[in-house]
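Before anything else, here's the structure in question.
Of the protein chains in this complex, all but one are displayed in their positions.
Showing subunit A:
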């Protein structure tokens, strides 16, 4: 007769080596794990709270400039190098991990208006108020050797911006005209002008590398193609755009930072109205830069804050500010999508995390799994009022908060007035203009 006995096979639970993982038997029977929704909700709520607790975005600051930072530039091939230009014509090359200045060059007289790194990272170009374009070697000169530019081009007018082509030896500057230069020549190979006296910013499209966009002082954004002899099209907006940035993953989208406190994302194929109006700043937006993944962008404003916007959302997901940070003039998103650099009026470059509560450094498997799970939970319960309230809450400087409230009142008043006008006039005579349409004045072909 066979007698059945309870047996416990050591193979099932004894480790052969110490490096073997314990096998934890689990029973996924749902009756044994009740209340899954409430339990997950609690976890989501906790995750949201912890996210706010750990949100410490400020990584460090680089000080050393003796005037406000006017422009910043990433190194094309090195994550740890940043080049900054100041209002006194000084350029500094920084090492980010060490947070120290590697080089200081008195490059221009007056402002340094623009810096751009060459696509291979071997040299960089600067333009300044002294009507010169200078090319500098990325390598510092030997000890005791004077800093000399590799190449200097004397222009007829002041250059206000510069950007380098993604793969070719050409670069574009803007000033009174938009010029395309060959690195080997001292005169522009192409020059675009369209009845505007000055441009403030120029950017190459990183994907469709022959396309350019610039902001002009006549409140317009102008598009160019370097293969054409004439500009492509011009959009005139209600107020002036300060800077512009193309989406590095989506060839036809660009975002402009406007004086009217807003940012506008356009589809270059359809310029009639912006795709999205991003509003949250309470003062003029001075700079904008896309994340390398093309999903978000960061903006710097005169209201002393830096904000991060999802590319298709009208409101920011994050706002960075410190007590000492003054008007932020330039901002850049690092090429590994992890950090944000901001240069401001009070001579400091600040380094921020792009994801405020992210833990830096290498994560263990468990940490990574927990992070992903928490993120998913927050996403799952994001519309629950408690979760939403906590996730959205940000501390703002008093001034910004006041201005925000004020603007809300103003906006409401404007809306009410418009409503009243519509109410008291002939039906149809006061058309409803959407927020997107409001800001575009004209499109010039």
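A few comments on the model shown:
The definition used in the following text is that a contact is a pair of C-beta atoms (placed from the backbone, for glycine too) under 8 Å apart; a residue touches a chain by one contact, two chains touch by 3 or more; residues count from 1.
Following the convention adopted for this analysis, contacts and distances are computed from a predicted model.
One chain of this complex is left out of the view, and of "Zinc finger protein 511", "Coatomer subunit gamma", "UTP14C small subunit processome component" or "serine C-palmitoyltransferase", the protein name its UniProt record gives is "UTP14C small subunit processome component". Among the residues A:227, A:323, A:393 or A:423, only A:227 touches the chain that is left out of the figure. From the options A:15, A:56, A:315 or A:375, the residue with contact to the unseen chain in the full assembly is A:375. Listed residues A:69, A:82 or A:268: the one in touch with the omitted chain is A:268.
Taking the complete complex into account, residues 28, 30, 33, 36-37, 39-40, 43, 77, 79, 166-168, 190, 206-209, 211, 223, 225-233, 248-252, 268-269, 292-293, 295, 335-338, 362, 369, 372-373, 375-377, 380-381, 445 of subunit A touch the chain not shown.
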